[in-house]
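Selected chains only, in their assembly positions.
First chain written, first letter: the chains are A and B, and each begins at residue 1.
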Amino acid sequence: MLAKENDVFLCFTVYATLLIVKMYLIAIVTGQLRLRRKAFANPEDAMRHGGLQYHRDDATVERYRRAHRNDMENIFPFLFLGAIYSLLGPNLLLARIHFLVFFIFRIVHTVAYLFALRAPIRSVAYSIAQLPCFSMALQILTAVINYC
Amino acid sequence: MLAKENDVFLCFTVYATLLIVKMYLIAIVTGQLRLRRKAFANPEDAMRHGGLQYHRDDATVERYRRAHRNDMENIFPFLFLGAIYSLLGPNLLLARIHFLVFFIFRIVHTVAYLFALRAPIRSVAYSIAQLPCFSMALQILTAVINYC
């Protein structure tokens, strides 16, 4: 059971779950965009919505898909690193800073991506969000490297 | 250790593992399709199987790859949400319904994708499978939001 004593893990759980919900929202909006712009990845979808000419790519849909893929590349590893790091018994304030920095800058990354904000806003947000990830990976490895 | 008392977590583990195996199978079949249809993503593979002209895309291979990517977008978050939700101590029957709905409709989604069943079967399966995910995310957030 989730022990109420493990505040760090519970704090991690909040941000992790919110980021997953954020990814779900990108997927939903991508689907709506496909319908609105009539740009379908599959011929069977195009057939249902006007004909095979709508089996095509769309620049905005592709942008959303790139944002979503970048989330998979970065948020999924955070789900693992954050969970293990929480179990190392870190200081709550320090841990919260790790999670919060990742959370905030992944949100900035998404906004910069979807609205095509001028470079390098998106790349900077990505880089800052990676800092707590590298920090957690380093702390995990320091703690467990003798067990490999 | 996996406590036998945590029936919900063990139940979750079954469906989660089966869905991962399902994803592995898509990858294997995609590889076989590339060989059979002579459509390779890498020139070095094409060279080994007849020449650079087989370094090319194939509509069916691309379909399998889209199905696989959609699994990554949806099954990977389930692995996290399902695990955390299990630790909240939910009712076993209710939890099993969550897992089973996700499992069944992700299988339907895969079948609809790979065999290009007519729209909107695939999209409906995707949407139904997301319902237990949103439900679990909401229950997790309700339980832990005060810890962020």
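Rule of thumb we're sticking to: a residue touches a chain if its C-beta (ideal position, glycine included) is under 8 Å from a C-beta of that chain, and two chains touch if they have at least 3 such contacts.
Computed from a prediction, not measured in an experiment: that's the story for all the values here.
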item: Full complex stoichiometry in copies [only 2 chains shown in place]; value: 3
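By our rule, only the chains that are shown with their structure count from here on.
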item: Superposing rotation of chain A relative to chain B, computed on C-alpha atoms, to nearest 5°; value: 120
item: Centre distance in Å when chain A and chain B are each reduced to the mean of their C-alpha atoms; value: 17
item: Chain A residues touching chain B - in the complex, by the definition given at the top; value: 1-2, 7, 10-11, 13-18, 20-21, 23-24, 27, 31, 41-45, 47-49, 68, 72, 76, 79, 96
item: Touching residues (chain side chain B, partner chain A) in the complex; value: 6, 63, 66, 72-74, 76-77, 80-81, 84, 87-89, 113, 116-120, 122-123, 130, 133-134, 137, 140-141, 143-145, 147-148
